[in-house]
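One structure coming up, written as structure tokens, with questions to follow.
Every protein chain of the complex appears in place save one, which is left out.
Each chain gets a letter, A and B, in the order it is written, and its residues are counted from 1.
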Amino acid sequence: MKNSLGREIPEQIPGIGRVKAFAGAFNTPPNMNRQAPKVKSVRPTDNKVMNSLAEVFAKIPVTDGMTLSFHHHFRNGDGVVNMVLATAAKLGLKNLKVALSSVFPVHTPLIEYAKAGVVTALDTNYMSGPVAKAVSQGLFSTPVVMRTHGGRGRAIECGQLKIDVAFIAAPAADDYGNINGVQGPAACGSLGYAFPDAQYADYVVAVTDYIVEYPLSPVSIPQTRVDYVVKVDCVGDPKGIVSGTTRITKDPVGLKIAENAAKVIQAAGLIKDGFAFQTGAGGASLAAAAFVRKMMETDNITGSFALGGITGYMVDMLENGLFKKLMDVQGFDLEAIRSMATNPNHLEIGADFYASPYNAGCAVNKLDAVILGATEIDTDFNVNVVTGSDGFIMGGSGGHADAAAGAKVTIIVANLLRGRLPIIVDRVLTVTTPGQTIDVLVTERGIAVNPLRGELKEKLLAVGLPVKDIEELKELAERIAGVPKQVKTMDEIVAIVEYRDGTIIDVVHRVEG
Amino acid sequence: MEVKLRRSMLFIPGNNPGMLQNGGVFGADSVILDLEDAVAPTEKDAARFLVANALRTVDYGCSEKVIRINPLDTFAAEDIRIIVPCRPDAILLPKVESADDIHKALAMIAAAEEINQTPVNIIALLETPRGIMEAYGIAKAHPRVVGLALGAEDYTASLGTNRTREGTEIFTARSMLINAAAAAEIQSIDTPYTDANDEDGLLMDTKLAKQLGFNGKLSINPRQIDMIHSVFNPSSSDVDWAEQVVYAIRKAQAEGSGVASLNGKMVDLPVVNRAERILYLARLLGLIEEGKE
Partner (left out) sequence: MTSLLKTAQAGTLESSDIMITLSPGSPGSGIVIELESIVMAQYGEDIRRALQDVVAEQGYTDLYIKALDRGALDCTIRARMMTALGRAGAVLKEAML
């Protein structure tokens, strides 16, 4: 069947079942209840602390075919996934489904477990490193389900992603399962991605290397939802968990793009008191945030909140009164952790609060502007952040499709030519975020505005910004670099790309090799 | 009063393909594709071919295309032979010390130009005490010489002193160069501010350059362009003042009076010229509408 963007989607997918086709960003209303896990009881004499993961596996018990969930607040410093899967493999378990919110190079052992049949299905919002490459080359016979951050929250809450056991990496825990992310040697800041799992998984296991005296405070995930606590030697590598302060790019072309992105936000009339903003943590996005900051300082603007992945730069803006609040679903550096631990205006929020489309309102809906990246964008403004132009999976929506849907103005910043590759194509290889939610593309050689936003285009032209048609920019890129040949992929589907509402917006095909 | 805007002239290393192909993105008034200091001696041949092809295929937008070739006593001849037929707008000639240097270079340039090619202009880079002394003669050497530029690093080395943030050591050289260029009715371009991270220093140095009378500034970093432009652009108070001057003149003419005055000061010819120049620049930059007086 074809979805509303003209992408071919199978009606039935082996190992997954029937799927619904994407019908527009806001065209599929919910039609279900929240799912509730089984109620359990813990008596006064019961002990929740287990001595090992093997003990927890035996206690639950974890059996073949179960869905185990994990989270990426430790990013490339995570140790929990590998430890849990090693335990599963040792116990001879098979056909497990891994629901890991983001896959990093540290998760490479997953490839061996997949080949050995320990893990036969993967559910994730983002993939990088060897696992991504292996998935592209057909590692799993069942297609990987790729969701958005908000969509994963929705799927868990509404029963579409049913989790048997959630293993939550806990930087600090007490013996009754209260967890926070701001204490302990592996402190990482917000545990937001784990909130839906903690609420709705059948069993919740806190995996920690830092047990404190009862009761822990502050509490991010409460004891009432945690069944077991396992103490291990080390939950993760702090150096990999906290990347240190991310730096603003020094590349002059990137800076020019960033400055123009800020000018777009200004020209749209959004930089005024109450401004709400989200930006990524990469060098170019931070540069844009820096230009926005200068504009806010010049005009004495106080923003309402900044949202998303929080870095020291955003903390600095909070502490200097440029924003009243920070809403944090992921902390990237030590400053973010310190601020969340000590500043009541720095809020920890869950993935569902952040971005789920099927609740009484998520935070992205309140955004004025968001700055995002892309690997490809087509002349309908559809954006690809899942596959590179070589066809290999190298990312995933994460919060991309969510923020784009919620924000008043969604800006994509990108070099018109990345090396030799034009970023604008006739048709993106994989749609992640639909064009109707993308408003502006800012490149170093011009700015394109979605035809759906005529009034915005007028505002940009009025201040002298270099606005061009997206087709014009595409032709310019091709004049400079030549027309690239489209990558050939195989028929086999290795991943399905789910939009935030659960419909399928595209599929990823296998790459040869 | 046709005058090429040269508020900013951005150096682009000639042996760096990535920078050559992006040079037009920064909005500098001129780009200087550099075959000299930015290129190692063993790579002069490589840079020559890259720059030649860049001239033919890269779109530098509204930026003037200038090539800094090597000095006359090293590779200038080879550079001119390969580069001139690729139609640069101007050549930045380094280490110029006399009118004779200009004539030597011009002979080679003219020989290399194709029929129907727009004559390539010359901007003389003065980097030595002798160059500064000979500035007027160099400026007047030929109509194709459209500007004098200052290279302070080599200049201060020749003096046996060092460069400072305030620029005291180059103060006189700057003024002599500006004076010579003005007397010859050509442009003067200031030396680059080399500390790429010192924005305050750049602002101070550029304001001084403008106040001394330079028409523009060389730059070694694209991040400097916007600030350089903001200094050299007429400010809104400049524009207001200039419009008042023109109004005062018109009023005096209408009243049949020979003398105009503004705020108690006499408006004489030099004042009028300055006002007209400001309005011309403002119109060129789109700061005021065409025809609005």
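Heads up, the rule we're going with is that a contact is a pair of C-beta atoms (placed from the backbone, for glycine too) under 8 Å apart; a residue touches a chain by one contact, two chains touch by 3 or more.
These numbers were taken from a predicted model, which means no experiment stands behind them.
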Among B:Gly18, B:Gly61 or B:Pro119, residue touching the chain not depicted: B:Gly18
Listed residues A:Val42, A:Val232, A:Met295 or A:Ile480, member touching the removed chain: A:Ile480
Sites on chain A contacted by the missing partner chain, in the whole complex: 389-391, 419-421, 480-482, 484-488
Missing-partner contacts on chain B, residue numbers: 16-18, 20-21, 45-46, 49-50, 52-54, 56-58, 81-82, 85-86
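We adopt the following convention: only the chains that are shown with their structure count from here on.
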Geometric centre distance via CA averages, chain B-chain A, whole Å: 49
Complex interface listing, chain B residues touching chain A: 21-22, 25-26, 59, 221-223, 286
Contacting residues of chain A [partner chain B, same complex]: 252-253, 255-256, 444-445, 464, 480
